[in-house]
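Here it is: the structure, laid out below.
Missing here is one protein chain; the remaining ones are kept as they sit in the complex.
Note that the chains are named A, B and C in the order they appear, and that numbering of residues resets to 1 at the start of each chain.
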Amino acid sequence: MPAHLAGDGVVVFFTQNVPQSGKGTTVAAESQRTEEESVEVREEPSENGAVASADGEHLVDLYKKMILIRIFEEACQRGFRQGKIGGYLHVYIGQEAVATGFLDAFKEGDKVITAYRDHPHALLLGSDPKAVMAELYGKGTGLVKGKGGSMHLFDVERGFMGGYGIVGGHIPLGLGFAYAMRYQQTDHITQLYLGDGSMHNGAFHEAANMSGLWGKDGMNPCLFIIENNQYGMGTSVARSTAMTDLAAKFDAYGIENEKVDGMDIEAVLEVAHRATQRVRETGRPYAVEALTYRTVPHGAADFFEKYRTKDEVKKWRERDPIGLLEHKLLERDVLDEESLEEIKGEMKETIDEVVRFANESEEPPIEELYSDVYAGQDEYLGEE
Amino acid sequence: MPAHLAGDGVVVFFTQNVPQSGKGTTVAAESQRTEEESVEVREEPSENGAVASADGEHLVDLYKKMILIRIFEEACQRGFRQGKIGGYLHVYIGQEAVATGFLDAFKEGDKVITAYRDHPHALLLGSDPKAVMAELYGKGTGLVKGKGGSMHLFDVERGFMGGYGIVGGHIPLGLGFAYAMRYQQTDHITQLYLGDGSMHNGAFHEAANMSGLWGKDGMNPCLFIIENNQYGMGTSVARSTAMTDLAAKFDAYGIENEKVDGMDIEAVLEVAHRATQRVRETGRPYAVEALTYRTVPHGAADFFEKYRTKDEVKKWRERDPIGLLEHKLLERDVLDEESLEEIKGEMKETIDEVVRFANESEEPPIEELYSDVYAGQDEYLGEE
Amino acid sequence: MPEKTYREALREAMTQEMESDESVVLMGEDIGVYGGTHLITDGLIDRFGPKRVIDTPIAEGGFTGAAIGMAMMGMRPVVEMMTWNFSFLASDQIIQNAAKVRYFSGGQVEVPLVIRGPNGGGVQLSAQHTHSLENMYGHFPGLKVVSPVTPHDVKGMMLTAIRDPNPVIFLEAGALYGTKGEVPEGDNAVPFGKARIAREGDDVTLISYGRQVNLCLRVADRLEEEDDVSAEVIDVRSIRPLDEDTLVESVKKTHRAVAVQEQWRLFGVASEVASIIQEKAFDYLDAPVIRVSGAEVPAPYARNLELAAFPSEEAVASAARQVLYQEVEA
Partner (left out) sequence: MPEKTYREALREAMTQEMESDESVVLMGEDIGVYGGTHLITDGLIDRFGPKRVIDTPIAEGGFTGAAIGMAMMGMRPVVEMMTWNFSFLASDQIIQNAAKVRYFSGGQVEVPLVIRGPNGGGVQLSAQHTHSLENMYGHFPGLKVVSPVTPHDVKGMMLTAIRDPNPVIFLEAGALYGTKGEVPEGDNAVPFGKARIAREGDDVTLISYGRQVNLCLRVADRLEEEDDVSAEVIDVRSIRPLDEDTLVESVKKTHRAVAVQEQWRLFGVASEVASIIQEKAFDYLDAPVIRVSGAEVPAPYARNLELAAFPSEEAVASAARQVLYQEVEA
């Protein structure tokens, strides 16, 4: 069962054991749905294929996750403005459907790696939101003991391999995981998240090429998930490359690819399960470009945005993934306005508690400065 | 006039003022040949377009150049085995038609940059073969005063910007030249040579992407010339990437591209003039993958070649660019066997003289160790 | 003299040189339309246009290499490394090409290139975003490396850097972009290779650079107050070339020295300083040169840990006291 958000005393409210009955959307040609599954979606998607559309309960579950992320991220922004959170802070507001959809296809044993916009990935994998927030608050109760901060979340036990601050630098690591998982003869895969801006960096190129190459021997089950939020900081895709079809860039590496509307959780879900399954079965990489948008500034410290118009932001807000999902839930009579409000209300309370926990936690003990430098006997090689 | 091979006392034997009358091969659609030009091919190709095929005299000229390269390179290999040449030595044997063809389209003011397999580029741009050989012999009379050796030939006055030893590392520099030439409002271009193996390196990716991007504003007249000799050291193209169409990799950067038979000098010539003209006119990059083969080991120190079969080498030797050209010259009655032998004989003598010069030259004076570290007043910042 | 921030002084130097020399261009990530992540280049794209203020993709190696190519063609690019932490990605270009191409071309080219950006720690930027790379780049012949700490010097050294025909690694005290100081109008070019005596004193020499100079000045005040000790503070400011004479002269006067750096101890600037002093002022030293460095750990995020990782007033004062009151045998 998804220990998910089950932090000490935090209400667990995601539906468990979601049955996945197909409801309209396409099923990947090469895979077939089995009848009547009552496995947990996140932990074990259908044995031999992709899910089709999610049913109502499943959508509600995903809705709650997206709301969790949204409210958590808003709390982060407040914490930053209050000076409680330091360093660099990048939130996922506007992009929630992407990680939420793809991690729905996560299977225990899989590995997830991303850059610095990493809170949702930890939360969705079940890291305790209290520990995540405490990390941002620089506390000893933090997910990585206060040592990494916002950009360096890790929850290795749950498959979350981090949390990296150098654009593109994490990409080669993801292939390494994928190789290792095949070398160790498991059927696990890597979900490797990357930004549009990172694709013009050499690290991406070298990694994608090697992934394609190793994939020929079935040694690289790596799903590249491009979070194309249209900008790398203030530089739009069109100002960073002459060839703006990011998915198609994978052609150069022999990696099959497609695009998905990253604002529509159902669309993401469909491709997520299908692509995940395919990568798992073949040991070959696959790439999905999710078209999305961050409706907030790049980093929490950014105070002006010369590089895009208010109008543009407004237009994208109309396709806000949470708004879109609410619309579906209402339209399909899965939830009414009141229940939506209720969910948000509950989540706010939860997050208030999370923030309180982070705030009240102690700073890490000073000895922590010197630990974890080396593994084994020589943790610290300096003086004192 | 091509000062070309006009080293001190070295016979100048390339035809000057080569008229370019089309003779059969295709003319690029967008360009037209003017009547009766008697300009030097290398210095000024037709005003408003590509050349078509070369006439007999021109072919003889190119033949001599290719023979020069071949015999020069063979002399290098001997010098290496004799211990006269140190360090790393990479020769161009088998690939002669590529640089010879492309540099036929070189126009004064253009810039040429390549990696370490750089002797032909210097020779074709008119560097004194004596100075080139003396460089390899580590002498003060060398092209770069004995400081760079085989991998670092430079002849900036003639447009040769080097000679680099880090695979891929020179590629970004080439774009910089191209940008500068437009910034300085000239119509010059960069001829940027790169190996098949270098294309999987991040430097290539970042550079090609920026070139495509800058090209949108006409700010990157850069002709990428891929010397695809099938291997990066012992690793074949197919063992280094899952997508082996190297020209097509430029699609990812919005750079138009094509392939050419790099063993057929006439084919190279055609694309060289057409592509050069196009890049010059548009300020946009263009890429040509020349399919070729080095029929010798990667480096002069390599003593075994487990990575390819003798049979494969033999097959490619049948398409040796010099052999192919000889065949054409004979078939078209441009030269007879005897004149071919005569040309080779003369060239051997010339190169013998070149080698003698290199051998008899003095080592650089020890003060040279300390010069050229910094420009301006502080040439050397160390002690003594 | 007008007071300006470090940021303004820096921008002023670049603007001045861009106005007087068309070959000067700026390049980097988000320096144009976005205004620069640290606002150093804010407004310059409007003034000089996108051909001279060039926004690049996130490709440190690629754009640094392109800038080297431009410099070889006679342009004078000033490249922003958004932070020096990203420069590992460009280190091949910087070390293998910029530093050496003049030499291995037998002097046929020059590389008048400046690479600039914030160096050193900030506030809780954590492990991947906290580096002091002066020793790393300072090791390589062919490069010049400077590290100005005052608004005056950042302007003056930037003027010198842009005019220098060699590649200059320009390490800004990123944590001090907002601090003010006197900055002359016009041309206050500061030569490289000359250390600055930030405070005169007789009893002990505190040697440092970058934001640690301010730390040393505070410690000097404290030593004066608490110990009645007169400390001289030297701002090395030019890492390569390094002004050995000023260091040695000072120690010949004070007989005691402490070298302070934010970077890690092994193979750092302080080791070089100690090494030079013991070599050139051996007979004048009344105590070993003591080094104060950052803790030997990747930078932690939590503020309390981070503060413990950077050199502190206490650590510097205690090192000074150690060299001051040391019993000397022999």
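We adopt the following convention: a residue touches a chain if its C-beta (ideal position, glycine included) is under 8 Å from a C-beta of that chain, and two chains touch if they have at least 3 such contacts.
These figures come from a predicted structure and were not determined experimentally.
Undergrad: I'm checking contacts with the chain that's been left out. Which of A:72, A:88 or A:177 qualifies?
TA: That would be A:177, which touches the missing chain.
Undergrad: Given the contact definition stated above, which residue among C:35, C:57, C:121 or C:142 touches the chain not shown here?
TA: In the complete complex, the chain left out is touched by residue C:142.
Undergrad: Need a quick check: the contact residues on chain A for the chain that isn't drawn.
TA: 111, 142-148, 152, 154-157, 161-164, 166, 169-181, 183-184, 202-203, 205-207, 209-210, 213, 217, 219, 371-376, 378, 381-382
Undergrad: I need the residue numbers on chain C that touch the omitted chain, in ascending order.
TA: Chain C touches the missing chain through residues 61, 85, 88-89, 91-92, 95-96, 99-100, 103-104, 126-128, 135-136, 138-142, 240, 242, 263-264, 266-272, 274-275, 278-280, 282-283, 285, 287-291, 296-298, 300-301, 328-330.
Undergrad: Please give every residue of chain B in contact with the chain that is not shown.
TA: On the side of chain B, residues 86-88, 135, 138-140, 142, 146-149, 151-152, 164-169, 197-198, 200-203, 232-235, 239-241, 304, 306-307, 363-364, 366, 368-370, 373, 380-383 touch the unshown chain.
Operating definition for what follows: only the chains that are shown with their structure count from here on.
Undergrad: Of the other chains, whose C-alpha centre is the longest way from the centre of chain C?
TA: B
Undergrad: If you average the Cα atoms of chain A and of chain C to get two centres, how far apart are those centres in Å?
TA: Going by mean C-alpha positions, chain A sits 38 Å from chain C.
Undergrad: What is the distance in Å between the mean C-alpha positions of chain A and chain B?
TA: That gives a centre separation of 48 Å.
Undergrad: Residue numbers in chain B touching 2 or more other chains?
TA: In chain B, residues 202-203, 205-206, 209-210, 213 touch at least two other chains, as defined above.
Undergrad: Among the residues of chain C, pick out those that touch two or more other chains and give their numbers.
TA: 57, 59, 61-62
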